[in-house]
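Removed from the display is one protein chain of the complex; every other protein chain stays in position.
Now for subunit A:
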Amino acid sequence: MKVNRKILTASVLTAVLLAACGNNEGNNTEANENAAGNTNNAAENTNNESNIENETNETNENEAEETNEAENEAGEETASETELDGELIVYSSRNEIFTDALLDKFEEDTGVEVRALHEAEPLQIQEEAGNVQADIFISNDIGGLEYLNQEGLLEESDPENIETIDEQFRADNNEWFALSTRARGFIYNKDMIEEEEVPSRMEDLLDDSYAEVENGYAITRGGNGGMIGNVSALRHEWGDERTEEWINSIQENAAGIYEGHGDIRRAVGEGTHAFGLVNNYYYHQQLEEPSDNNVGFVYADQGEGEMGAIANAAGVGLVADGPNPENAQAFLDWVLEEENQLEFVGESLEVPINPELDPPFEEAVPFSELQVQDMPLRELGNYFEDTRQLIEDAGLDLELR
């Protein structure tokens, strides 16, 4: 016991020393925490019950956070912003063109240095569970976020302004919340094909005749987050057997299989393919191009009695035990401010989830006017793993053409 205490005091001292030596680096904030944790431990040690120790430690930390928050609320936003320091590690599966402006703005507003890893996939966070690197995960697919949540890799949060996001678009304890939505459909080149000839339902793609459309159609590789969500939704609707048939059919019949949706909108715009399966906002993006922009869009499954368009959303998850928890909390609060919700949508031209906000692309069809598949988005998390398996079995994850 005595030796133990010595080590404890020594570590407390060094930790305090480290913390005193300026707060520039993320490491130091960790040290800070350690210091706090250790003092708690030391205090608890007199009662020595190691199990209880941990628990009280946690509650103490929570309390500390709460008081922190209370202070922040009291002391106006500007005060809280000047207090922040250090860095924030963001993993993002979203295209970096859409996220860079958002992250730059956060840096500007708060002084926190953001280090982003783009094109990160959810399983990287799982692989790093023993050596957590990321604070925040920005995802294009709710399935990935909810999957991580179910694996216990995300942490609950209670950010300000969370009530602006409808409950169906966030996790039970706000481990993640979505900020913008998208619906699946077909972008088509108006010079090449009439709207009536473009498929109007997902199941139309089971029909081999679409292989014979001039220049054919385009899909993404099965490893793409949007495609994973698409397949999960179909499994929910149809079951595995028919979905497998659908995967085989598009794999067989598609004239182009691309790495990302951006490639598809460009390819359809320039006439390489007649139409392509994408999210609606890629249509908005292609319309804004200076050339090759004579494109139209068909929302899938809008007829009476049909399943409705497959929806998905992009959002933010709080990674458990990340290196910079304070900055991560601050980021969640910040991103829920209305102007930043719009900044999150940014150049993607998606539709914000908060109904109070005007979509940045004015002609965007609001979700209320669409017939959307009636599946809570978080369901996607239950399908995530098996969907990847299904896609891999079909070989669509590695197919490019």
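One rule holds in what follows: contacts are C-beta pairs under 8 Å (C-beta built on N, C-alpha and C of every residue); 3 or more make two chains touch, one makes a residue touch a chain; residues count from 1.
In the analysis below, contacts and distances are computed from a predicted model.
Protein name for the hidden chain, per its UniProt entry and selected from "ATP synthase subunit b", "Cytochrome bc1 complex cytochrome b subunit", "Iron(III) transport system permease protein" or "Radical SAM-linked protein": "Iron(III) transport system permease protein".
Here one chain is not drawn; of A:101, A:123 or A:357, the residue touching it is A:123. Considering the whole complex, the residue from A:84, A:102 or A:134 that touches the absent chain is A:134.
Although one chain is not shown, part of subunit A still touches it, namely residues 89-91, 95-97, 114-119, 121, 123-124, 126-128, 130-131, 133-134, 221, 223, 258-260, 262, 266-267, 270-272, 292, 388, 392-393, 395, 397-401.
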